[in-house]
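One protein chain is absent from this view; the other protein chains keep their places.
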Amino acid sequence: MIWQLDLVLLSLVVICAIASITVKDLLSSAIILGAYSFLMCLIWAEMGAVDVAFTEATVGAGVSTIFFVAAIYHTTRRTKD
Amino acid sequence: MEFIIAKYNYWIYIILMMIGLYAMIAKNNLAKKVVGMTIFQTAVILFFISTAAKKGATIPIVMGDPHLHGHAIPGTVHAIQYVNPLPHVLMLTAIVVMVATFGVALALVIMIFRRYGTLEEDEIIEIRKKAVV
Partner (left out) sequence: MINKHDDIIIETLSRLLTPFIQAFGLYVLCLGHYSPGGGFQGGVLVAASFILLVIAYDIKEAKSRLTEKWNIVLNSAGVFVYAGIGLLCLILGANFLDYSVLSKILPVGPEEARALGILGVEIGVEITVAACLVSIFLDLASRGEHEEALK
């Protein structure tokens, strides 16, 4: 564990988490959630959990984002909060 | 002060978990609630991976000896040199459950939108009140 890299990645993760629930557009929220998943994957790879990081990179950042975009394509992008 | 700085992973995990809980409870949009659920689950996984980490340890893959058919030489593997792999294996199952619940939640969101025409929680409650009266 390198604590400088750890702190930068963890603060970026918190920023992405806050941004994805406060942004006023659901499509932006989906893309920021994908960025959040990928930063989380980098943290786990840096901690030595390469297996979990690989799974998160394929599932969380790849397939979940596609599912979310497909779902809001058939609903609406509008959100009030 | 030493206690706060030395365990920064756990503080970030608590912050992320509270962000997810706030989004699940207080947000008005149903898709935002699903986003909050995903953040909550990844925060729990971050906690478990943090318990496995060690200072000065490497990834838990033991390089075997080619003369012994890939097995390591007995007595040369020290557990202190490797990260604990048990929480990693537990969290692999948690990620699989995460994508399954995510798909089911999105299917429910699409069905609610087809029925009511909106994703806002208060507008759905208004429509349901009018339908009852």
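Every chain is named by a letter (A and B) in the order it is written, and numbering of its residues begins at 1.
Just so it is clear, a residue touches a chain if its C-beta (ideal position, glycine included) is under 8 Å from a C-beta of that chain, and two chains touch if they have at least 3 such contacts.
Here the structure is a predicted model, which is why all the values come from computation and not from measurement.
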Just to verify: which one of B:Val44, B:Ala57 or B:Ile110 makes contact with the chain not shown? B:Ile110
Chain A residues touching the omitted chain (full complex): 50-51, 53-55, 58-59, 62-63, 66-67, 70-71, 73-74
Name, in rising order, the residues on chain B that touch the hidden chain in the full complex. 61, 92, 96, 103, 106-107, 110, 114
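Quick note on the criterion: only the chains that are shown with their structure count from here on.
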What part of chain A is in contact with chain B in the complex they form? 1, 3, 6-7, 10, 13-14, 17-18, 20-21, 26, 29, 33, 36-37, 40, 43-44, 47-52, 55-56, 59-60, 63-64, 67-68, 71-72, 74-76, 78-81
Contact residues on chain B for chain A in the complex? 8-9, 12, 15-16, 19-20, 22-23, 27-29, 31-32, 34-36, 38-39, 42, 45-46, 49-50, 52-53, 55, 57-60, 83, 88-89, 91-92, 95-96, 98-99, 102-103, 106-107, 109-110, 113, 118-120
